[in-house]
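The structure's right below; bear with me while I get my questions together.
All protein chains but one are shown in place.
By letter and in written order, the chains are A, B, C and D; residue numbering begins at 1 in each of them.
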Amino acid sequence: MSTATLELKNVSKLYRVGKKEVHALNPISFDLLGDPARIITVAGESGSGKTTLASIMLGLLEPTTGQVLYEGKDVSTLSGSQYRDFRKNVQAVFQDPFAVFNPFYQVDHLLEVPIRKFNPGLSKAARRKAMEEALEAVGLQPSEILGRYPHQLSGGQRQRINVARAIVIKPKILVADEPVSMVDASLRANILEALVSLRENHKVNILYITHDLTTAYHVSDSIIVLYRGSVMEAGDITKVVESPQHPYTQLLINSIPWPDLERKWDNQQYANPDIQEISGEGCKFYSRCPNRKPECQQTPNLVPLFPKHLASCRLHPPKADLDAHLTNNL
Amino acid sequence: MINYFKRNISLTIGLGLLIFLILFTLHGLLTVEFKQAYPLAVRPKQPPSLKYLFGTDFFGRDLYTAMVVGVWQTAIIGLLAGAAGTIIGIVLGFISAYFSGLVDVVIKFICQILTPIPAFLIQVVIASSIDKRDVTIITMAVVVFLLSWMAPTLVIRSQVLSMRERQFVAVAKLSGMNSLEIIFKEIFPNLLPFIAAAFVAQVFQAVFASFYLAVIGLGPLREPLLGNTIWAAQSQSAFFNGWWWWPVGPSVAMILILGSLALINMGLDEMANPRIRNKE
Amino acid sequence: MEHLLDITGLTVSYYTDIGRAIALNQVDLRLKQGEKLGLVGESGSGKSTMGLAMMRMIKPPGKVEGGSVVIGGVDMLQLSDKEMLKRRLSTISYIPQGAMNSLNPVLKIKRQMIDAYRAHYPDHKLDQIMDLAHEAMRSVELPEHVLEMHPHELSGGMKQRVCIAIGILLRPQIIIADEPTSALDVVTQRQVIETLNRVQQKIGSALILIGHDMGLMAQSMDKVAVMYAGEIVEINDVQTVFTSPKHPYTQALISSLPRLQNRGEFRGIPGMAPSLYRLPSGCRFHPRCNQQQPQCQTTSPRKSVFEDEKYVTCHLYEAT
Amino acid sequence: GGHSLAKVPREQTLVLGWSITSPIGVTNPFASTGYTHQEANNLMWEGLSYFGIFNDEEIPWLADSMEYTKSDYTQLTIKLNAMAQWSDGTPVTSKDVVFTFESQKNNNKLPYHANFKQFVDKVTAVDDKTVVVDFKMPAPRFKFQVLTLKFDTGIPIVPAHVLSKVDNVNEYEGGNDMPHSGPYNLVLWDANQKIYDLNTDWWAVKAGRISMPEVKRVVMFNIGGQVGQGMDVVAQRVVNNEFDATLDMRSSVIGNILRQNSKVTTHSADKPPYGYLDWWPNSLWVNTQLEPYSDARVRRAMSLLINRELINEIIYEGAGIATIYPFPLYPGLEKFANSAAVKKLEAELQPGLYDPDKSAELMKAAGFTMNGDDLWEKDGKTVGAVINGFEGIHSDIVPVLVEMLRNGGIDADINFGTDAYQNMADGKAGLYMFGHGASLKDPYTALELFHSRYSAALGTTAGSNRFSRYSNPEYDKLLDEMAPLGGDDPRFQELAAQALGIYWRDQIDIPVIQWLHRIPYNQTYWTNWPTIANPSLGMNGAFWAHTGMLVVSTLKSAK
Partner (left out) sequence: MFVIKRLLFVLLVVWSASTITFFIPRISDINPIRERFAELARLGGFSAGELEKIVESYSKAFGLDKPLMQQYFDYIGGVMTLDFGVSLNKFPKTVLMLIAESLPWTIGLILVTTILSFVIGNLVGALAAWPLSPKWVRGVSTSFILFQGVPPVLLAILLIFFVAFKLNILPIAGAYSIGTVPDFTFEFLLDVARHQILPGIALIFGSLGTWVLSMRGMGITIQGEDYVIFAEHKGLSSYTIFKDYYLRNALLPQVTALALALGNVITSAIVVETIFGLPGLGFVLITAIRSNDFLVIYGIVLFITIAVAVLMALVELLYPLLDPRVRQGQE
């Protein structure tokens, strides 16, 4: 199995709404290397730029600055066959299990189009077979699913079809933007299981986007924590979850409602999330940070603190001997 | 399907009426003698009877025949103008919304600028500036449609814009569809209720505009268009003279045509409204 | 009268083209003053329907088919429409699912509070009402100037807390919060839940938190009621539910939960939740149950009641 | 605003229904685009004399007499009434007459400019009350056509002491207070109505011309619309006694009015045809310069397709008004029509014949063949016979004519558009339904419409009502010889018959109907309307004609 690489170089995004500017994503660089396949979580609260990042990686959104390189080439300048290759190999599973379906078509449409597009040679029967296999792989009964309209299926079924779509295409890189936020606890496990098996069995690199750190902790190998478009902390998932360094990450981890009577929310005084950001220089978390210092008004860099553990916080001095490159720490 | 029609009563009745009108006209067109829709064909001023189902008018037209031909001609004007307006609207709306940028700005701007100009008055200006010998049912339709494509354009545009943001479009893109395929296979089918509603509104406008043009003497007056017949009855003081059947027949036909369209419009509204549809 | 809330045999159906869906089947529930109950279950299991039925807000095609909802000795289902109108918000209040859109976008928050108040006390003076509004805002930790704002100027968490503020405005005896946090991120989620807890404590009402996030239940509830396909299959204190769940469904649910300790393990519940229109015979859970008994396929289990209004509905336990 | 008019009881008020379209405030007869005598301005402006058509007699008015003082009709002497005076007290004198005439002669924006320029040499005031007009050529009809007020022709006399001081008489509105000689003063004019109050100091009463009018106030109420449109609403208002008279109506409508209100009567009382003959017989005018109408056979073929009896029956409820003449059959003209010479021509040429077969023969002879749609065709073109007309007055007849033509293979259609008149005036169209407002006493004026001096080239404007563009030296010769002759001259009668013969033979246009004025007279408040039984001064009952002033002034209160 050949590998595919997707590289983000100084990618950032600025939205302009009227006169207002929203820095949805501040410059970020990292690559998804093919082997070994991993699951990288991008976490952060609502509006932190997760979906923006995903859309840019998928080539659905033009970055304001920087480039997205697929196999070393800028995706906006790919030639016909390269573009098709990019499309086939970089895929997504989206958050809203209803919105991904075109209400006009039966659910088959979602699976059939990519098969037809990416495997033009297949016969009708072969296509059907591919669809059935994919559905079974996510624990669905093809006969119960095919030929029905999206509104006739439950949210969990729809979400799993969505994952089945990724299986059918067999991409090298999968961006999963909140694939389980809309389903209930018991189904969540099923879907995540399907994602993990994609990595295991098909060597798919997965960017798992979520604000749910519980599941992130369970499925992923490493994590990038975003806050207002900037990376706050990144690294190996167990390291970050078990000993978060950045105050924001600490807050996040502390706020996880673990389904565990042993691990109740502590009484730590958390910063009020209502406080709106002051744009401009400085740490994005400054206004909410319980430990803020005057020097935090200068923008911190993302620096290594431990092996496979980066953070951008002026409270922590960088370890100069460690590699600061984001990719190498994921 | 049947259940759906049971629930969407307006659509059912509207379609029913429309089918009735179509059958009435088709049956009529196959059986009547066209000449009887024009003056001097039958005994004038006869009230409805078995012989003259809808009576006859001052000029000696058989009003049943006039109605058959009139519904047909009115439908042609409505359909032509409606179709033309809607198609232009769809094309421009799609172009504008999908390709955005300068094209969008220009199209949207033109539409917005033209919208406050009362279309009918411009139609009057045009109709009174062209040679009357060229005023046929077709030119009528053209005149009507000339300034009525902006509304569908704006509606389609805004629908496509919101549609474009829907996730299934992103998914289609990821599935390797190109822009054209996305427009026609993904977005277009979902706009059908809106397009149908825009079309119905266009037809409505066209039928009324042709009626008003007749009122000011600008239509193809010899033809038994419904509007022409109603206005002719008014010109001959039909009501005062006791020839009530003369204006009433075509008026009822007009009410049925437009009413059925309004009901269909209402039904399509329900269809396009996800809150209702989702209950299925 | 020991119990504040006493629901018995509550049954609700939805009548649609496909047929009758029994969304709530003979549900019993008792709650004491100040108790906090988590109502969990898969999507579509009837959680919201239960809340709405208590509010008498089931709308066509839904219909309350039987049972009683007694609060403080009065059966809500027997009241006249007008009297029920008075009870809403003042006796029992419901903070709806999707609070994001629950505030009228064109009215100021203040106005929406005043409306709620005036509906119950038409003659009260504005000053009086404003005092209460300020107090409500304080108790959800929102600055008073939020009253002068419009909903679109608030963040999701703030909107949710405004809804809570409205919900407690008249100090109801029972607060039902229907998935108040499912659209929020963890930090905000925590803030909202803690607000809810604090407020509940302050006015001493009972709280029913609807949701399917077991984590939130573990964090803040006293008792948990587990619903499956329109029935409460188990009610137990939170401790028992998490440590030794009784019903096989509850057991499966608990073991499917991700925890710190079991990283990388996934144990979903096999099979699909049944359609309410085509319910399996006998126990509704039996097709997915790993401890199936012969009688499960044929007979519906009855309640096995433990002390303190806790019960389980399963053939594994002796009916009482 | 701000009017404070005295209240006048309904019994003393005359209410007339009319479509008022002229601009508010224009009362000056010289205002070139807005003035019309029809909208009750005839109550303000008077002529030298009037003509009572039904008595066939002249009614001297501002002039006591008006006589040709040279036997070859080259001089006319006018003697004004000694009492005649303007409403501001200034006497009406020769100065006013001379001013009026000179203005017409010198100002090309005035309607009779062409006549004055053609005939009048000089106008001299002999004394305060005597004016002599010298003509360039014999002008036997000038006195009647131009100086006598009747129907819609003739000129009123205007006050020199007012208009001579105005810079541009064509743009001077006049307004409510302009001095005038007629019996009523305009006291209010808005978009809805014009109100005129009686001038109790009217000179004509003092001069013994007439007794003091009983109508104290005239309200001309705007019924809106184009003349002839929306008459059902007007009819209902007549039945309700809101209007005392209105403009004329279709026969079916007036019949229904009479049936519903017994107080309403008509010229012929409650018998058809409910009206009197207007001076405005309607023809299907044909542009004789335009292919294929330039071929007389085609014109004749079209005439042969017109079934005049059917027209009488369908449209006019049996009133026999279909006609073969380009003039109305008033006494003098009826005598001419019944003369032996004309009768002989009629038998020979059969101008009223309805004969589709013969029509088809002529079309074939003209080179036409019948195509698949049963329409005549030549060189791949059908006879594009769009009949231009006015919806208000022609919406009953034109559709029927169209169908008659179509039944005979002529590809006819209707145009009631706003360009109808222009099409015809410019020679763009072939057919036009319109009246001949010309002859009243002898046929000269009607026949003169087809003189080649009016045969303008296509694309240029044909003079008023000269749409035929006919040109025939033989015909011109007859007309030129007739011009200086009086109507009673036997030579004139002989020449006129020959000219009518050519009109019929060449089918210069296609005469269709005599025009009837069917005016409802409501006798609830006012009686003594001019009718057959009670001719009054002999004037026609149209209150909008120049003679309308006489109609109003002679009404008697019903109470």
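In the analysis below, a contact is a pair of C-beta atoms (placed from the backbone, for glycine too) under 8 Å apart; a residue touches a chain by one contact, two chains touch by 3 or more.
Just so it is clear, the model here is predicted, and its values are computed rather than measured.
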Contact with the hidden chain (one of D:N192, D:N338, D:T369 or D:N534): D:N192
Positions on subunit C contacted by the hidden chain, ascending: 55, 57, 59-60, 85-90, 93-96, 98-108, 115-116, 119-120, 150, 152-153, 163, 166
Subunit B residues touching the omitted chain (full complex): 10, 112-118, 120-122, 124-126, 128-131, 204, 208, 211-212, 215-217, 227, 230-231, 234, 239-240, 247-248, 251, 254-259, 261-263, 265-266, 269-270, 273, 275-276
Positions on subunit D where the hidden chain makes contact: 1-5, 8, 10, 13, 15, 21-24, 26, 32-34, 36, 108-109, 111-115, 152, 171, 173, 188, 190-193, 195, 217, 219, 221-226, 229-230, 232-233, 236-237, 239-240, 242-243, 418-419, 421-422, 425-426, 454, 456, 460-466
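We adopt the following convention: only the chains that are shown with their structure count from here on.
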Chain pair showing more contacts of the two, B-D and A-C: A-C
Between subunit A and subunit D, centroid-to-centroid distance (C-alpha), Å: 91
Touching residues (chain side subunit A, partner subunit B) in the complex: 55, 58, 60, 84, 87-88, 91-92, 94, 96, 99-105, 110, 113-114, 117-118, 151, 165, 169
Partner subunit A, residues of subunit B touching it in the complex: 166-168, 170-177, 186, 189-190, 277-278, 280
Complex interface listing, subunit D residues touching subunit B: 229-232, 235-236, 250, 252-253, 256, 310, 314, 384, 386, 388, 391, 395-396, 399-400, 402-404, 406-407, 413-420, 423
